[in-house]
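Following: one structure in structure tokens, then a few remarks.
For this depiction, one protein chain was excluded, whereas all remaining protein chains were kept in their positions.
Letters A, B and C mark the chains in the order given here, with residues in each chain numbered from 1 onward.
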Amino acid sequence: MNNRNIIGIYDDQDVLLNALDELQENGVKIKDVYSPIPLHGVFERLHLKTRLPYATFIYGAIGVVSVFLFLYWTSVVSYPLKFGGKPLNTLSFIIIMFVLTIFVGTLFTFLTYFIREKMFPGKQVELPIPETTNDKFAVLIEKEVTMTEDDLKKVNSLLQKTGAVEIKETE
Amino acid sequence: MYNTRVRGVLIKGNKSFADVSRDIIKPMDDKTPMWWWVTAFLATGALFWGVWGFYNTISTGIGEWGLNNNVAWGWAIINFVWWIGIGHAGTAFSIFLLILRQKWRTSINRAAEAMTIFAVMAAGLFPLIHMGRIWDGFFIFPYWNTRGPLWDNFNSPLFWDVVAISTYLMASFVFWYMGMIPDFATIRERTTSKMKKKIYGILSFGWIGNARGWLRFETAALLLGGMAAPLVVSVHSIVSMDFSVSVVPGWHTTIFPPYFVIGAIFSGFGMVLTLMIILRKLYKFKDYVTDGHLDAIARILTFISLIMGTAYLTELFMAWYSGNEYELFTFMKNRVTGEYTFAYWTMLTCNAFIPQLFWFKKIRKNITIVFIISIFINIGMWFERYVIVVTSLSKDFLPATWATYEPTITEIAIFVGTLGLFLLGVLMFFRFVPTVAISEVKSVLKETTTLKSFTDE
Amino acid sequence: MIISASAVKNHLKCKRFLLLSGLFTFLLFTQLSFGQTAETEANFAVCKACHTIGGGKLVGPDLQGVTERRSEAWIIKFVQNSQALIEAGDQEAIQVFEENSKIPMPPNNLTDDQIKDILLYIESGGKVAASEVVVVETDETVASQETVQAETPSKSVSGRKDIRNMQITFFVLLVLMLISLFDLFVTKRLKAKWIHYIIILTALYIGGEVIFVEATSLGRQQYYQPDQPVWFSHKVHAGQNQIDCMYCHFTADKSMHAGIPPVAVCMNCHNQVKSGKNTGESEIAKVTEAYNNRKPIEWIKVHNLPDHVYFNHAQHVEVGKVDCEECHGVVEEMDEIAQVEDLSMGWCIDCHRTKEVQFVNNKFYEQYSKMHEKLISGEMKKVTVADMGGEDCQRCHY
Partner (left out) sequence: MEKKYWQSIEEYKEQNKGTDMNKEPFPEFSIEGLDESEIKGKSSRRDFLKMLGFSVSAVALVSSCQTPVRKAIPFLTQPEELVPGIPNFYASTFFDGNDYCSILVKTRENRPIKIEGNDMSPVSRGGTSARVQASVLNLYDDARLKNPYKDGAETDWATIDKDVKANLAALSQSGRKVVLLTSTIISPSTKKLIDEFIATYPNIEWITYDTLSFEAIRKAHELNFGQAVIPEYNFEKAKVVVGFSADYLGTWLDPVAFSKQFSKNRKILKGNTEMSRLYQYESRLSLTGSNADYRYGVKPSDEVTVLLNLYNEVAKATGMSTYSVNSSPVDVSKTALDLLENKGHSLVVSGTNNLNIQLIVNAINNILGNYGSTLCIDKPMNLKQGSESAMARIVNEMNEGKVDGLLLYNVNPVYDYHKANAFAEGMKKVDFTLSFADTKDETAELCQYIAPDNNYLESWNDAEPVKGEFSIVQPAIRPIFNTRQFQDCLMKWADISGDFSDYLENNWKVILGEDGFVSSWNKVKYDGVYSLPQDEMQGNSGFREQKLSDSESGNGLELVLYEKIAMGTGKYANNPWLLEMPDPITTATWDNYVCVPVKYAEQNGLVHENVVTINGAFELPVLVQPGQPEGTISIALGYGRTAVGKAGNGVGKNAFQLMHISDGYADVAGTEVTMEKVEGKTYELALTQMHHTMEGRPIARETTLQEYIKNPYAGNEEHLKDEKNNVTLYSKVDYDGIQWGMTIDLTSCTGCGNCIIACQAENNVPVIGKDQVRRRRIMHWMRIDRYFSDDIDNPVVFHMPVMCQHCDNAPCENVCPVAATNHSDEGLNQMAYNRCIGTRYCINNCPYKVRRFNWYEFANNNNFDYNMNSELGKLVLNPDVIVRQRGVVEKCSLCVQRLQAKKLEAKRENRPLRDGEVQTACSQSCPTDAIQFGNLKDEKSVVVSNNKEERMYHLLERLHTLPSTSYLTKIVNKEA
């Protein structure tokens, strides 16, 4: 597979968004965008979606049920002890269920995020344009095999036209 | 849309993205300044004194404290609640201001969250050390055991506390760390030092900042924030239940949960104000933490202070209105008047009266006075907990058992030790972590900085 | 197992019948029959040290059919004071004395009637002819003993091996894990990384389990079997010679302590029995020496409970009718005594949750009227120790 990319580097988020519009109008397939800040415009334009919220909901649901079952089992079934004239199955459970549900939800969402992103401490990465973590915005356009010289030129000119400060080709 | 004409310019100095990165990372690249070493030395000293306090308590017994048969909780619990309260600011900032779409939070939330972490850590030490048998402290976790198995008492507010505090610590840490990942990546890519590159490389988890990554990042941050938001309310509500679930006069009130939450945010904002004033001074972050930021905090504090005042008055009213003689005694004869008058009026003055000075613009603009008032708020909130814990316990139902409480040197040492720990944590944070959320500042930079944005409209 | 099942069924049937026929008469009835049994049985416990009923000769002759061999009057005299009878020149007595290696039978402080009861007891083969209820009860205990016997020895042997195996596994896995970690990060010899992962994960899991098990047994002494100052074999005494536990540990039914027998108790027999088949004379000599030098033997205590636990033997043995074996294992098969159970709180509680109290047999429980009603109405099937507060902290901790 050919990994060569054409990269257009921008230095303003609004310019970038306009550029994306223009590129897409001209049928250029945008592979990825690197930016120092999250840009909702980019997500929309690249039609990116995530199912993380559903995962969180499931974690929460599992959390609340299992915490309740645990509490009920321990204080009613396993070793019922009487505290201060209260029934064994008390309203106090709600508080613990509430907090522990958040605990379960937070922890597993956090882990899921990293698993999905395949991120872990010490992961070695090589950024195409390191400045994208600082002040540059980079648009990656995959240099497909099918692309002709014209196509490339068109892409290059489009990039230039939309205000890219620099155009690069990388492996 | 952020309207700079109405709300003023958020980030001053017409910064570019590169300027932001440079400004914020600069203190980390600079040589460690002298003030850092001096403060760190002092903080370490304080920490060691606290370690002595710990050692003395564990090796000799809780008897080294000034507690007695009647007042069985003292400084340890006061300080615990105080620290937890302070620890509320970070998450409150991040979450509530996020929900309220307050852009100005971006310059402050990182520091506030860091403060949360260290404050909660400091707070967490107190329930530990305050146990009579710290070596058996693991009993508090409902783990499978060979005693029957024997579980815990899920009715106990202390159990809720353990659950809530550990959840809160975990959640705020996760939230805080999430936010720092892109910034670590920024440092990783900017730095020339190999060592730093390696360390921040590990810390940044391999962040690349592509579109999908940002999307998941934002979603995850929002989810974590969304879950942490009720936690902020619940944690201090649960802490307040340590008191309100009991029968002790002055504790047994339904107003406690909201009152504590508000109080916590109040003290947290107070501490944030204190820290941010120091931070902007030391790191010359006036462009990021502008007078406008401080002004906003001050306004919030004025508002919360009014709520606090209302809560104090409500307590007094309820003590009278309930017709409960024990309650009335505690409030009228042991707080408003009586042995603990000083503590009560200090609390009232610092929390309800002094912040009212913020009504005056001149005072809000005078950073020195703002700083002093923020210190007063911290003191006032400490006294609030003192009033709650000590006055109620010292004179409760049976007059025959009434006893007074005075802290001992060991208790003071432990408190100073946690101050040292907190300070040391903050210093480390100042030194090794970007103190302002770079990516978040950048994301609001454009629309909040240039006046252009609305002239173009 | 067949016996036990039928016994339980019998027992239930019996119970239902009795409950119908009226609680009070039942209590009275069992009470009486038990009273006789208990007394005679207790009295016979002394005899059991040297005699069996149909179990062959021990120190003294087998007592089966003794009433046919000798006259009742003679037996009474002999039992009360055998030496006096011998000195008086009774031929029968001298013959018995000489037949049994001239070991004198110690005098017994029993009345004529008590001895007659014992003889009846011997005639019925070690059982008192009494009501069906009692028989059923006995059957059940026999059954439960059998099940215990079936399980416990394997536990005592294999359990100890398990522990050692676990320790070996733990160390082996620890070494393996270190090797694979080293290879993973440093030497990188093995290319298939999943092998490393599997090894590490397995090691972590099993290691964690071993640590958990070891940590919970910290301070416990399951399978503790110390060397005693005297090589005393329970197998010989309780097993082969069938001496009743309560003969030596005679305070178990009245005190919190089962009691380690005073040397004088040993000397009841060992002033005659001077050598044993395992150790010859050496060990018995220690006992005699201790007695003569008036220096008690310093036994090493095997079953230790923490100080914060209050355990009362009388409550369990006398009131709860718990067999010694249930906690101490099959002592009659152990040479040197070992602790079979872990004596953990969970172990106690488990028994409390399942064990029935002597609810209808002991009048003490009459005051629990609500529970009696529930039993009659069928709301409760049985009354366990836990129902009587056996899960409460202050039953054992105060």
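To be clear about the criterion, contacts are C-beta pairs under 8 Å (C-beta built on N, C-alpha and C of every residue); 3 or more make two chains touch, one makes a residue touch a chain.
Computed from a predicted model, the values in this text were never measured in an experiment.
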Just list which of the chains on display the missing one touches.
-> A, B, C
Of B:F54, B:W151 or B:F217, which residue touches the hidden chain?
-> B:W151
Among B:I165, B:L393 or B:L424, contact with the omitted chain is made only by B:L393
Among B:W73, B:Y340 or B:F383, which residue is in contact with the omitted chain in the full complex?
-> B:W73
Absent-chain interface residues of chain C come out as 31, 157, 160, 218-221, 223-227, 251, 254-257, 259-265, 290-291, 293-301, 304, 306-308, 310, 312-315, 318-319, 335-336, 338, 362-371, 388-389, 392-395, 397-398
Can you name the residues of chain A that touch the chain not displayed here?
-> 81-87
Would you write out the residues of chain B that touch the absent chain, in ascending order?
-> 60-63, 66-70, 72-73, 127, 130-134, 136-137, 139-140, 150-153, 155-159, 161-162, 242, 245-248, 325-326, 329, 393, 395-404
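Here is the rule we use: only the chains that are shown with their structure count from here on.
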If you average the C-alpha positions per chain, which one ends up nearest the average over all of them?
-> B
Averaged over CA atoms, how far is the centre of chain B from the centre of chain C? Could you give it in whole Å?
-> 62
Averaged over CA atoms, how far is the centre of chain A from the centre of chain B? Could you give it in whole Å?
-> 29
Between chain A and chain C, the Cα-mean centres are separated in Å by 67
Residues of chain A touching 2+ other chains?
-> 79, 81
Junction residues of chain B, two or more chains touched | 148-150
Complex contact set, residues of chain B against chain A = 16-18, 20-21, 142, 148-155, 159-160, 163-164, 166-167, 170-171, 174, 178, 182, 185-186, 188-190, 201-203, 205-220, 223-224, 227-228, 230-231, 234-235, 238, 241, 438-440, 442-443, 446
Chain B-touching residues of chain A, taken from the complex the two chains share = 11-14, 32-39, 42-43, 46, 48-50, 52-53, 56, 60, 70-71, 74-75, 78-79, 81, 83-84, 86, 90, 92-93, 95-96, 98-100, 102-103, 105-107, 109-110, 113-114, 116-125, 127, 130-135
Touching chain C in the complex, chain B uses residues 145-150
